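Shown here: the complex without one of its protein chains, the others still in place.
Which chain is which? They are A, B and C, in the order written, and residues in each are numbered from 1.
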Amino acid sequence: MTNVKEKGPEVTLTPPRDTGKGLKTQEMVINMGPQHPSTHGVLRMELTLDGEIVTNAIPHIGYLHRCFEKHSEAMNDYAKVIPYVDRMDYVAAMNNELGYAIAMERLMDIRVNDRVEYIRIIMSELQRIASHLLAIGTFGLDIGAFTPFLYCFIEREKVLDIFEKASGARLLYNYIWIGGLMNDVPADFKSDTAEFVKSFRPKIKELNDLLSMNKIFIDRTANIGVLPEKVAINYGVSGPSLRGSGVHWDLRRDDPYSIYDRFDFDVIVGKGEMGTLGDCWDRYIVRVREMEESLKIIEQALDQMPEEGDVHEAVPKKIRPPAGEIYCRTETPRGELGYYIISDKSTSPFRVKARAPSFVNLSVLPAISIGAMVADMVAIIGSIDIVLGEVDR
Amino acid sequence: MKTTEELHQILSGQFGEEACELKADEKVAPWIIVKPDLIRDIAKYLRDEKGLRFDSLMCLSGVHYQKENELGVTYHLYSTTEKHKLTLKVIMPEDDAHLPTVEQIWKTADWHEREAYDMFGIRFDGHPDPRRILCPDDWEGYPLRKDYQVQEFYRGMKVEY
Amino acid sequence: MDLFALAFYAFAILIVGCAAIMVFSKNIIHSAFALMFTLGGLAVFYALLYAGFVAVTQLLVYVGGILVLILFGVMLTTQGYFDKVQTRTVNLLPATIFAAIIGILLIFVYLSTDWTLNPLEDGEVTLTGLGELLLTDFMLPFQVTGVLLLLAIIGAVLMAARTRPPLQASQPAPKAGPESQKE
Partner (left out) sequence: MQQFLESFLPAGPLVVFVFSIIPLMIILVYALFAIWLERKVAGHMQDRLGPMRTGGWHGWAQTIADLVKMIQKEDIVPAKADRFLFKMAPFIAFAASYAAFVAIPFSSGYIGSMIDVGVFYIVAITSLLSVSIIMAGWASNNKWSLLGAMRTAAQTVSYEIPTVVTILSVIIVTGTLNLMEITELQSGNTFLGFLPGWLIFHSPFMVIAFVLFFIATLAEAHRVPFDLPESESELVGGYQTEYSGMRWGLFMLTEYADMLLLSLLGAALFFGGWNSPFGSYLDGPLWGAFWMLLKGMILVFVMMWLRWTLPRLRVDQLMNLCWKYLIPLSFVNLVLIALWEMIF
């Protein structure tokens, strides 16, 4: 796949294209990535360009493949899979853990107490905010706006501080365990979180003023990479990318897991405000507005959270699920994260398959990027918001 | 909303009793095992038939049943309009694992089938782009098979560290 | 030797050298860049003759405009972007004859000219006079040239504008590209 021989850029000549008016043009094949600032990792796009217009785009993935599924089978312990799950979508590790923990709890029929549930919800919603902040910031960066990126990171730091106090880690937490949590939250967790929620609301407005409503930003993202509703569903696109196409679909509401049915929040969808429904701007703004919904959920959860409860109460001593299989899906910041777990009654999983949202979302890229310009490619990749750790697993 | 049992009845009415087999005794969720040759027709029927409308393929996973010397593909289907779920399974012998692609029915299957091919060596007939997806194109073996042995050298580089 | 003479001889060598490179280089891009130095050097000559306006015009039109156009033409029309762009000698006989005629003509002109040197007049502002002439005596040629250039631009735009074959979004997933087939 990769050419290990040392040589200059490969010259791929396509035969001149006759446009019918006597002028013959030649297309250029160019490799965008795997080392490229805007591929959000090590994605390689094989672009065929007519001038600056993309006539064909083929994503090549796998540069970050470490076969987490094989690792899981070799771990000999279901609990030891959790750190590997963290490393899939490494900017939304909490959500990955939550999905895995819920899948295992359903398979083993474990019920966790309310305090655990509420902490999990708060954590995963905070993680959603952190992840969206990263997505928004890097999207701005792709468009050429540098400053919003750092503004987003300042806020993200605050979330990571909360995580660090609770779990000791800032990126890969191993915090949500099967049947409970690693440990209880510190005493000032509630006040820290409440303070963050309070300070974050004005920042969203600031972000909107600086980036979302910027004329150049809108020009660059509206009407670009339009993903129609039908195509999105057929490709299995999920998460904000799907909602950006105007589909009212959120697993937290439509297929509730954990205790999401207890909260009052809106499902944000794109409306095509600045251009066509399902363009890059719609996908972007869905993320911005979803952060506000996450804040709502966090506020409600903080209010309802019981003070008492042992977070280790339901953690099994030895994890040995009954034979059977389960497909369990949760809503991560990138979309539908599904775990297909087959148990054969032993202590290690027979098969763990993760249906990674980025993997599926990325597969729609060739369909929506043809006819775009090189600069639009960057915008489209950014608006799909992929994490290559999850695409390649 | 239809349960797996009801769906099984519909399917066996349409394609015959022997085409699909209901497995409801296992824990958690029941599933239907279908014949490999028919998966494409069944998928099309499930997607287009009024009242079924499985418009979304949630997940497509390859499985290696080493004890039985079989390879399997599991389809998790969902209907966003009818709100029902269905698990389909296809079981094939290990030495001749191929089945029709459903790529034209759900585009989700495009990359997932490539992944199943890459990891398990299951061939999907009629797939438009049947390349490996995660491993390099000239990688040897199918990593997720239970009896997989890592090749020693890859293009002169030692694989085992 | 004063500074003017120094500059003159330095740039004369540059111009002749670059002109030679332009003619004899096998690489057409090198020729084009050599042409840039030749044209730029000529601008310096104009400047040395106190013809500031002509010098600057030379820079702006030839180096900034025409040369960029030539580079564009060469880069965009050759087969492949990174093949070494080679030139080769064609039409040897007609070219030789033509060059010989020009050469004889130049030698004739050189020999027959009465080389009297006029002292340079420093600091004379030529610009105002030039402007006045363009807007009085040479008004018509000036305007006609403008109209001609405008027509040329419109013509070029018409020729270059082409309708692209419509590229449809959401078309079926593309086949593997040439690069992946090769592997």
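By definition in this document, contacts are C-beta pairs under 8 Å (C-beta built on N, C-alpha and C of every residue); 3 or more make two chains touch, one makes a residue touch a chain.
From a predicted model like this one, the values you see are computed outputs, not experimental measurements.
Student: Quick one: which shown chains sit in contact with the chain that's not drawn?
Tutor: For the complete complex, the undisplayed chain touches A, C.
Student: Among C:L3, C:L93, C:V147 or C:A161, single out the residue that touches the unshown chain.
Tutor: The single option touching the absent chain is C:L3.
Student: Decide which residue listed in A:A145, A:A194, A:L277 or A:A323 touches the omitted chain of the complex.
Tutor: Considering all chains, including the one not shown, the answer is A:A145.
Student: Mind listing the chain C residues that contact the chain we can't see here?
Tutor: With respect to the unshown chain, the touching residues of chain C are 3, 27, 29-30, 33, 36, 40, 47, 52-53, 56-57, 59-60, 63-65, 67-68, 71-72, 75, 81-82, 125-127.
Student: Please identify, in ascending order, the residues of chain A that touch the omitted chain?
Tutor: Chain A touches the missing chain through residues 7-9, 28, 30, 36-38, 52, 140-147, 150-151, 154, 210-211, 214, 216-217, 219-220, 373-378.
As a convention for this text, only the chains that are shown with their structure count from here on.
Student: Mind naming the chain pair that shares the most C-beta pairs in contact?
Tutor: Greatest count of contact pairs is found between chains A-B.
Student: Once you find the CA centre of chain A and the CA centre of chain C, what distance in Å lies between them?
Tutor: 54
Student: CA centre of chain A versus CA centre of chain B: separation in Å?
Tutor: That gives a centre separation of 25 Å.
Student: At least two partner chains per residue is the criterion; list those residues in chain B.
Tutor: Each of 107, 110, 137-138 in chain B touches at least two other chains.
Student: If a residue has to touch 2 or more other chains to count, which residues of chain A qualify?
Tutor: 1, 231, 363, 367 - these are the residues of chain A that touch more than one other chain.
Student: Would you pull the chain B residues touching chain A in the complex into a rising list?
Tutor: 26-29, 55-59, 61, 63-64, 74, 76, 80, 83, 87, 106-108, 110-112, 119, 132-138, 143-144, 146, 148, 155-156
Student: Where on chain A does chain B make contact in their complex?
Tutor: Touch residues, chain A against chain B: 1-2, 4, 61-62, 65, 67, 69-70, 73, 106-107, 231, 233-236, 247, 249, 254, 322-327, 329, 336, 338, 340, 342, 351, 353, 355, 359-360, 362-364, 367, 392-393.
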